[in-house]
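Written below as structure tokens is the structure these notes are about.
Up next, subunit A:
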Amino acid sequence: MTFDVLQVDLLTSRYNYYAVVLLLGIGLYMLIESPNLVKKVIGMNIFQTGIFLFFISLAFRSGANPPVVTKGGGPYVSPLPHVLILTAIVVGVSLTAVALALIVRIYSEYGTLDEDTLEELYYD
Partner candidate 1 sequence: MTDVASLRPLAAVLVSALAIPVILSLKSKPNVREGVTLTVAGAKLAIVASMVPDVLSGTVYVTRIADFGTGLSLVLRADALGILFGLLASLLWVVTSFYSIGYMRGLSEHAQTRYFASFAASVASAIGVAFGANLLTVFVFYELLTVSTYPLVTHDETDEARAAGRKYLTYTFGGGVAVLGGTLLVFFLTGTTAFTPGGIEALSTADPTLAKAAFALLAAGFGVKAALMPAHSWLPDAMVAPTPVSGLLHAVAVVKSGVFGIARVVLDVFGTDLMADLGVALPLAAVAAFTLLAASVIALRQDNLKRRLAYSTISQLSYIVLGLALLEGNALIGGLLHIPAHAFMKLTLFFCAGAIHVETHTDDISDMAGIGRRMPLTMAAFAVAAAGMAGIPLVAGFVSKWYLVIGALEGGQAVFAAALLVSGVLNIAYFWPVVYQAYFETPEAHDQKPLVSAVFGGREAVVADGGGGTDGSRASSGPRSDGAEASEADSPDLTHEDADRHVADGESDEHDDSVPRPEQVDHLGKRHEDAEYHGGPPEGGWERQGWQGQESTWFMLGPILTAATLSLALGIVPRLAVFLRIVETVVGGLPGVAL
Partner candidate 2 sequence: MIEHLPVLLVVLPIVGGALPLVASLYTDRAGWPIAVVAMLGHAAIAGLLAGQVWADGVVTYAVGGFALPYGIELVVDGLALAVVALISAISLGVLAYARHAGPHENTFYSQLLLLVTGLTGMTVTGDVFNLYVFLEITGLAAYGLVASGRAASAAVAALKYLIIGTVGASLYLLGVGYALAATGTLNMADMNAKLAAVGYDSTLVLTAFGLMVGGLTVKVALFPLHTWQPDAYANSPDSVSAFISALVSTVSAYALARLLFSVFTVDFLTAVPAARWALIAVASVSIVAGSALAVSQSSVQRMLAYSSVSQFGLVIAGFAVATPIAVVGATVHLVGHAVMKGGLFAASGIIERETGADTVGGYAGMGSRTPIAAGAFTVLALGMVGVPPAIGFVGKWYILVGAVEAEIWPVVAVLLLSTLLTLAYFARLGERLYFAEPTIREEAAVADGGEGSRGPRSSSDRRSGGGEGAVSAGMLAVVVIAAVLAVALTAAVPALEQLLNQTLPPLIQ
């Protein structure tokens, strides 16, 4: 009986971690499967977003306030992971920017964004 309750509890209270796993999976799948380069970059972004969600979930304390001075005192959600995520988001944005710049160049040189076609041209 206790075991069952535990299972249900597990399912309902940890939903953000499931979301994390889902996002990681979707992102990875897009990275590997889709032949379009832009979609790969999108997949990369989704993958990173999953990680961001993971960090934020770590920070949460039930019944706590946002870690901003004006939002009332008392227990704060841990601000450290939030700071880490801000940095990581910036990193992710730069990476996406570089990746897209490269894609623009690839498109102008090869005329295609399809991975399989590119492979043929590359090893020509």
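Keep in mind how these were chosen: all candidates are chains of the complex that A comes from, given by their letters.
Throughout what follows, a residue touches a chain if its C-beta (ideal position, glycine included) is under 8 Å from a C-beta of that chain, and two chains touch if they have at least 3 such contacts; residues count from 1.
Source: prediction; values computed, not measured.
Evaluated over the candidates 1 or 2, subunit A touches in this complex the candidate numbered 2. Note for the complex: subunit A touches candidate 2 at residues 28, 31, 37, 40-41, 44, 47-48, 51, 54-55, 58, 80-81, 84, 87-88, 91, 94-95, 98-99, 102-103, 105-106, 109-110, 118, 122, 124.
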